[in-house]
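Note that one protein chain of the assembly has been removed; the remaining protein chains are unaltered in position.
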Amino acid sequence: MKRISACLRWLVPAALIVGLVTSGAAVAGAGGAPARVGPATLNASGATFPQPYYEEVIGAFKAKESGVTINYAGGGSGKGRQDFSDQVVDFAGSDGLFKPEDTANIKGGEFLYFPTVAAPVTVSYNLKGVKGLRLSADTLAKIFQGQIKSWDDPAIKAENPRAKLLSTAITVVHRADGSGTTENFTKYLTAAAPGVWTLGSGSTVSWGSDTQAGQGNSGVGQVIKSTDGAIGYVDFADAKALKLQFASIKNQDGKYVAPSTKATSAAVSKAEVKTDLTYNPLNAAGKDAYPIAAPTWILVYKNQTDNAKGDAIKAFLNFVYGEGQKIAPSVDYAPLPKSLLDKAKAQVKQIAVA
Amino acid sequence: MTAPAVPLRQSTRKTGRELKNGLATAFMVTSFLIALVPLVFIVYYVLQRGSSIMSWSFLTDDLPFSNRRPGGGIWPAIVGTLVITGAAAAMAVPLGVLGGIYLNEYGGRGPIARVVRFLAEVMTGVPSIVMGLFIYTIWVLPRKQDGLSGFAGALALGCLMLPIVIRTTEEILKTVPDDLREGSYALGCRKARTIRTVVVPHAAPGIVSGSLLAIARAAGETAPLLFTVGIAFSPNFNVFEGSNTALPQQIYINAGTFGGFEAAQDRAWGAALALIVIVLAFTLVARIFTALYTRRAEAT
Partner (left out) sequence: MTTDASSLPKSLTKGSRPPGILTDRTFRVLALIAGLAVLVILALIAIYTTREALPWFREEGFGIFTDNWDPAKNHFGALGLIYGTLLVSVIALVLAVPVSIGIALFVTEVAPRSIRRPIVYTVDLLAAIPSVVYGLWALLVLVEPLASLFESVSDATASIPILNTIFADPSSSGRSFMTAGIIVAIMITPIVTSITREVFATVPESQKEAALAVGATRWEMIRGAVFPHSRSGMVAASMIGLGRALGETIAVALIIGSSQRVTSNILGPGDTLASVIANQFGEASGTHRAALIGCGVVLFAMTIAIGMAARAVVARAERRSAGTT
């Protein structure tokens, strides 16, 4: 009798301690932030222009919400819009808007454009010993159309009197895949060099026959890097990572501006934002504005049929508009200006989860 | 006594022939060396660049979200290759072996067998990317968000493997001596039982070898996977659900789209080394089985 009560006296506190410890562990979660959303897997594809940013922000988001897996496949804005129309992916990245005639093929009904970040499209080149090249829209148009064929052309020399330009042949590099970067670059040329640029604008354009093509932004960067005398358009993050030289472009105010996130923010803040949150920061006014600042959006269907996926998408977007905006400059992307950011946050609420 | 005036082979016409013969021999040897050069180069580069990044963590870590930066590993791709190729083999090998059995044991020279044989040969000529497009159109698109999966890739690879397995099985079964079959019939076994207990066991090493070679071929294919499996950054053991990735796809992405970044290049070489090791392992085992089979065939 005495022995049993002695054991019991140890048993009760022991049970209390064990109970406290296990409930504490349950509350704290297993070695990480409490997962509130998911489990869900989101498949996405699309623009390679913001891909360095999305990769970073997806990684940060997964650390926070371990139940959500996001697979962003890249492939170009064209692929993103096509996969989105076919409903093969849960959301898509695109630097360009749907053409009116393509909206009929979108199988999932109403959708929303969510702007995420903006960044400069650099004009990168490979020329030994030539730094800080300065180019205007007219010269750019003539180069990319094949009218200016070598680096020592008088038009280039006029803008760069002190540069040592040899008679190296110019090799134009463009995208092989359907690209929002191409679309934004050609839209800029159409707006800024209207009399000179004849190839129009779009996610693919009829480039000349002796040009080179690359897959994705980094593919173009790779071709430029390995080809002497090459010039092409590459997103800022990839151009920096590949250590390419990029040109300063003459903006509307007549100043030559080098690509940077600050110059991009200057351009974006001047752009007019429509009700569906689309906007056009290309060829912006303002002396600090970089003229080829490109926008990018995430496309999401308004009516989400899968609860877990719908919640995951909303959580991801909210993350992009919260911590994601702070991450952007560290990977060379410009965060959205406050007014646009507030509108975007409000639009997230429009996503209806079943 | 006069010594022979001229050695027998010394006329100019004969040295012309000798010259041609020597040139021809030189050409033949050079051809072999020419074929060796790319092989040596490729093996050297894959070994050297691949082993510089190879490590236990490279083989077991998840794929990094960013291909541009070093780090991470290719474990999801290894899992994907094994799981997807395994599923493809599970579908194509039994079907293919049965088909080969039909062609050799039942069909013979009949009209159906002739058509099937012809079609199997035609099917080996279908470009692998067309297989991928086909599966994308009839399997992935109708399933919308659930379409991209390891299984879709396995279907495409299975279509690729099927005609190969059928033809190699038929070839092997042809070499099984008829005496074995007739002996079995004489003892009262029916055809199915004969096939099951006599023919197939005798031909088994050869059939296994043919199937392993088909599997090795499928493991190295990229095009059928391009539009069917999607992408994944952590291992997905479930072949039926969720997108997946595979070693050939990772090599293609890292070399093609991200090839300007050294980290991606290293990753591509590492994945190539892993892939070649897997493919060679299957090929080697297949060769062992072939040797086993030829020894058994010579014994009978």
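Things worth noting here:
Chains here go by letter, A and B, matching the order in which they are written, and residues are numbered from 1 within each.
We take it that a contact is a pair of C-beta atoms (placed from the backbone, for glycine too) under 8 Å apart; a residue touches a chain by one contact, two chains touch by 3 or more.
Note that the structure is a prediction, hence the values are computed from the model and not measured.
Counting over the whole complex, chain A has residues 45, 75-83, 85, 102, 105, 169, 171, 176-178, 200, 202-206, 209-213, 215, 223, 226-230 touching the chain that is not drawn.
Touching the omitted chain from chain B are residues 17-18, 20-21, 23-25, 27-32, 34-36, 38-39, 41-42, 45-46, 94-96, 98-99, 101-103, 105-107, 112-113, 115-116, 119-123, 125-131, 133-134, 137-138, 159, 162-163, 166, 188, 190-193, 195-196, 216, 219-223, 226-227, 248, 251-252, 255-256, 259, 265, 268-269, 272, 275-276, 279-280, 283, 287.
Just so we're on the same page, only the chains that are shown with their structure count from here on.
Mean C-alpha positions place chain A and chain B at a centre distance of 39 Å.
Partner chain A is touched in their complex by these residues of chain B: 65-66, 68, 140-141, 144-145, 147-148, 230-234, 242-243, 256-261. Contacts from chain A toward chain B in the complex involve residues 41, 43, 48, 52, 55-56, 58-59, 69, 71-74, 86-90, 107, 215-216, 218-219, 221-222, 225-226, 238, 241-242, 306, 309.
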